[in-house]
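Dropping a structure here in C-alpha cells format, bear with me for questions.
One protein chain is absent from this view; the other protein chains keep their places.
Moving on to chain A:
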C-alpha cells in the first residue's frame, strides 16, 4: 500500500471512526493540532486517546466530548500548569466521565516500541517501588527467565490510527522528521493506519542528512499538506512554539463557557487553512 495524498477532511473521515483507538503524538514538537481540530469538527466520539504527553490538543478533544478514555503518562500544559478540561473530566465528569489509564513515560515509550516491533508487550526495568501498578491493571511484573530479576511489563500500544505532523514529504510520499522526534515513528509503525500532516511537499530530499528520521511512503496511509498544522507547538526550521498561546490557553480552558466559545469560534468555524497564518506569525 502506498500513501495517498488527500485533504484533511477526507483523511480524517476515511481513517478515524467512532470508538477507535487514536494516538496523536508529538513530544512538545510537531503536535498535530490541525488534525485534532478536524476530529472535533467531524464530531467523532468515544475515542480512546493515547499519548505520552497529552497537552492542549487533547484538552480540546476531551473538552469537546470526543474521548471516552485517555491513556497517558504526563498530562499538563508544559511550563504553564494543569490541563483544566482534563481535570474537569476526571474530577467532575464534564462533559462526561473520562476513563484514564496512567503510565510512566518509560512504559509508554517501551509500549510504542513493542507495538512497532510486533511484540505483544514491552518488558523493562520500571515502576519499581511506584504505586501506579496498584491502580492500573495493565502494569504487571514478570520474572526474567535467565536472571530471575523482576521486570515490569505493559501491553504493546497498537492504535487503530496514529496521527502525526512532520516537516516534509516528497512527491513519492516519503516523510521526513527532524529535531525532537519523540515517539512519532514508533506510533506510526505500531498503528494500523496513519495520517501524516506536513509543512510542505517538496520535489526531493537532496539536502537531508543520512540519518534523518524517515517514513517511506509504503509505511503510511494518508498524507495531508497543512502548513502551520502544528501550531501552537512548533516545526523546527519553519516556526517557533507559540509560548504566549500556551499561557493564554490556561485562561481559556479554565472556564467551561470560555472553552466552548473558543471551540465554536476557532475550531467549528475554522479549517486547516487557518494554520498558515499562525505559521507566518511565529516564524523566526
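Here, a contact is a pair of C-beta atoms (placed from the backbone, for glycine too) under 8 Å apart; a residue touches a chain by one contact, two chains touch by 3 or more; residues count from 1.
To be clear about the criterion, contacts and distances are computed from a predicted model.
J.: As a check of understanding, state which of "Glutaconate CoA transferase subunit B", "Response regulator", "ABC transporter permease" or "L-lactate dehydrogenase complex protein LldF" is the UniProt name of the chain not shown.
T.: "Glutaconate CoA transferase subunit B"
J.: Among A:3, A:62, A:166 or A:181, choose the residue that contacts the chain missing from this document, as touch is defined above.
T.: Residue touching the chain left out of view: A:181.
J.: Out of A:68, A:105 or A:256, which is the one that touches the chain we can't see?
T.: Of all options in A:68, A:105 or A:256, contact with the hidden chain holds for A:105.
J.: Out of A:234, A:259 or A:275, which is the one that touches the chain we can't see?
T.: A:234
J.: Residues on chain A that touch the omitted chain in the whole complex?
T.: Residues of chain A in contact with the hidden chain: 27-29, 52-53, 72-76, 78-80, 82-83, 86-87, 90-91, 102, 104-106, 109-110, 112-113, 124-132, 135, 149-150, 179-183, 185-186, 213, 234, 236, 240-244, 246, 281-282, 284.
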